[in-house]
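Of the protein chains in this complex, all but one are displayed in their positions.
Should a chain be cited, it is by its letter among A and B, assigned in written order, with residues numbered from 1 in that chain.
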Amino acid sequence: MIGLTWLVPVLPLVAYLVLLFTGKRMSEVAITTISVLAVLIGFVISITVVSSVAGHGPYAPVVYNWLTFGPTTITMGYQVTNLNALMLLVVTLVSTLVFLFSKSYMHGDERFSRFYQYLNLFVFSMLGLVITSNLLELYIFWELVGVCSYLLVGFWYFKPEAAVAAKKAFIVTRVGDVGLFIGVILLYLGTGSFDFTTIFAHLHHFSSMQSALGAMGRDAITHLMTVQTWVTISALLVFVGAVGKSAQFPLHVWLPDAMEGPTPVSALIHAATMVAAGVYLVARMFPLFQASAAASETVAIIGGVTAIFAASIGLTQRDIKRVIAYSTVSQLGYMMLAMGVGAYVSGMFHLMTHAFFKALLFLAAGSVIHAIDTQDLFEMGGLRKYMPITHATFLAGALALSGIPPFAGFWSKDDILTAAFDSGHYVLYAFGLIAAFFTAVYIFRVYFLTFSGTYKGSKHPHEGGIAMTLPLIVLGFLATFAGFINTPFAPLLGNFLQPNGPVGYDPPANWGLMAISAITGLLGIWVAYSLYSGGKRADAFAKRMGILYQLSFHKWYIDELYAAIIVLPVVTIADGLQFVDRYIVDGAVRLLGEVGYAGGVSLKYSADGQIQTYGLISVFGIAIVLIVALLIGGVL
Amino acid sequence: MALQPFLALAAILFGLGLYGALTKRNLIIVLISIEMMLNAANINLVAFAHFLPKPNIEGQVYALFNIAIAAAEVAVGLAILLSFFRTRDTSDVRDMNSMKW
Partner (left out) sequence: MEDVLLLIVVIPLIAGLFVLAMPARSHGVIRAIGLIGALIPACFALAAYLAFDQRQINLQFPFTTTWMSIANAYNSLTLHINLGFGVDGISMPLVMLVGVVSTLTMIRSFKVTERVKSHYFWLLFLTMGMYGVFAASGIFTFFFFLESTLVAGYLLINIWGGEKRHYAATKFLIYRGLASVVLLAGLIGLAYVYASTAQAASNSVFIPNAPNFLTFSISQLLTEAQLIHIPAASQDVLFLVFLLAVLMEEAFVPFHTWLPDTHEQSDTGTNMMIGGALMKIGLYVMLRFAVSMLPLGLAHYATWLAVLGLVSILYGAIVAIASKDWRRLIAFSSISHMGLVLLAIGSMQEIGIQGAVFMLVSSGLLTALLFFTVGAQADRTGTYKIENLGGLSKSLPVISGVMLVAALGSVGLPGLSGFISEFSLFVGGFAAFPTLSALASLSMILAAFYLLWAMQRTTFGPANQALPDMVDADVIEYVPMVILVALVVLLGVFPGVLGDVVHGTAQAIAARIGG
């Protein structure tokens, strides 16, 4: 079955093409069936791939020549490693469930088939990204994923907010992509290859191709930097790409806005899969980061800061999806923190559990939104009675997110905190712990505001159909139990991801730290309960927090800051330059024309139409020429 | 007889013609002045033809051509003059200034 791995991404592509050409004439059921089948078969293949990889270890890449590129040949193909196989599994599983969920969520939408087209295209790109065999191919799928996200965020294009959010998502991630783009080029120039293995083999000396370029006297890279700086700069640039995609501080601004897209999209792309691509990238390029302490440290710091920063914003948002979005940013920060401190397995573990419980939370939120048509937390309440399945699964997700044992999030988050502590990053550990506290507070704030108390809306809420509840139940199950695949008692995932001995840093279990984080989570839940369950204490508390509340509510004014220091200057400079272009550069051109014209116009008056004047001037002219000629000839 | 007196005569005649052509107001006088310049050229032609080391007839032939052309030119010139006089009621050269820019 390992030979069929290529089918996993290709099936959604086929589904995309089928829908592209015939989707308009198909029924919603047919569209959903085709799409779900495409990813479901992929999921089945992924299971066999994982089991086969678990037995055999990674497989050699299968590649085809794509383009002769200077002295090298670019190949395209796919590769199955343990990491890839795990990602395949996670992505296909979540996609299948989200595809199913979307059927009833998008029911009746005018562009139902278009929606599934985009989803299929997205899954194709994401799976391609996951099993890619070289860095350039990764970049290609990386961008494709981004554009699918753009299309899906802007799916309801007629809403101005959605249009703006889509553009913002693309441009902000583009900033990161350019970093990755340059990183890929630098790595290519240093190693002469895009292949992961070749690149990792050359991290301590430039490759021979570099010297070939050097013979041509145009090897600016080796002139400018040493191998170590080159590795660090490349790693940092690659990380910039990850920062953009995984919405890490300071490029996190697009993700909350991206919630303008349909909720299944938020679940699939902006929680479970695409945003995790940044973390996956760092994991895939792990040897590169290992080779540069400075780069790893940066990753850890950005991750830690993002975790606490985003969590602090999540505390006060009114929109249910935005809270979960900030939660995603924060959790991705944890994963980056893990990668930064070298805890490769913990990071991937958290990526996986997070994919399950965050997809669950989003889908549950989607189920709520679908039922009552609002996203404002303060217009909800008391839904426990009306939507028992949604309530139960949301609670499972919230407990997993808060890190309450034995739910999935506990094991993975605790792994990361332990790693941060053990590797001596005490400040980052403290950040992580505080963020964990915030996490519990904000998610249970959502829980209490949504499900407890009394219902404030007018529309009669009800549970969605089987297509909605089934994914919730499956994900609820996973959010509860997925943690057990990598407990300190049985580190199955750790063994799976490290077939050739340990990668990075895998700390031993620390029962004390585990207890602390569990207590922190419970404390957070208690705070949320006392503030938001029933009474009006929340408003008073918010008032007492004063400036801190404002900062959090206004997302630390980062959007305003960017608007003031980046967007405004760029637009102003553009307007200014446009003015310069029109009136100074082009003005100079027109001035030249005008001078010529004015010269002609003024000189024409010397021609008065009097033939005798012309004659006189000619005579004098001839006389002068004659005299000069005679002077030169030496006659005069 | 030497060549020089003929050349001097031609030069004087040409100078007078040029002066007349450039300064006189009346178009008829201007035309006559142009004839004078042409005749100055004819004198030169004939004179050079006669005083060449090997005298020949070509100068006189060209002079005849010139006279023919001068006649044609005067015919055209006078026609213009007439038409001009009919429309503008003047024969002053300074009034002939519409052919500009």
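As a convention for this text, contacts are C-beta pairs under 8 Å (C-beta built on N, C-alpha and C of every residue); 3 or more make two chains touch, one makes a residue touch a chain.
Everything quoted here is computed from the prediction, not taken from an experiment.
Engineer: Mind giving the shown chains that are in contact with the missing chain?
Structural biologist: Looking at the entire complex, the absent chain's contacts are A.
Engineer: Looking at A:Ala15, A:Val53, A:Leu186 or A:Val474, which makes contact with the chain not pictured?
Structural biologist: Candidates A:Ala15, A:Val53, A:Leu186 or A:Val474; residue touching the omitted chain: A:Leu186.
Engineer: In the full complex, which of A:Val10, A:Val44, A:Val62 or A:Val178 touches the chain missing from this view?
Structural biologist: Of the candidates A:Val10, A:Val44, A:Val62 or A:Val178, A:Val178 is in touch with the missing chain.
Engineer: Decide which residue listed in A:Phe69, A:Tyr426, A:Tyr557 or A:Phe620 touches the omitted chain of the complex.
Structural biologist: Going through A:Phe69, A:Tyr426, A:Tyr557 or A:Phe620 one by one, A:Phe69 is the residue touching the chain not shown.
Engineer: Tell me which of A:Ala60, A:Ile466, A:Ile573 or A:Ile624 is the one touching the absent chain.
Structural biologist: Touching the chain that is not displayed is residue A:Ile573.
Engineer: Give the residue, chosen from A:Leu4, A:Ala163 or A:Leu523, that touches the chain omitted from the document.
Structural biologist: Here the residue in touch with the unshown chain is A:Ala163.
Engineer: Can you list where chain A touches the absent chain?
Structural biologist: Counting only chain A, the missing chain is touched by 65-71, 136, 139-141, 143-144, 147, 150, 154, 157-160, 162-164, 166-167, 170-171, 174-175, 177-178, 181-182, 185-186, 188-189, 213, 216, 218-221, 224, 570-571, 573-575, 577-578, 581, 585-586, 589.
Just so we're on the same page, only the chains that are shown with their structure count from here on.
Engineer: Flag every residue of chain A that touches chain B in the complex, lowest number first.
Structural biologist: Going through chain A, the ones touching chain B are 604, 607-612, 615-616, 619.
Engineer: Using the touch rule from the top, collect the residues of chain B that touch chain A in their complex.
Structural biologist: Against chain A, the touching part of chain B is residues 18, 21-23, 30, 93-94, 96-101.
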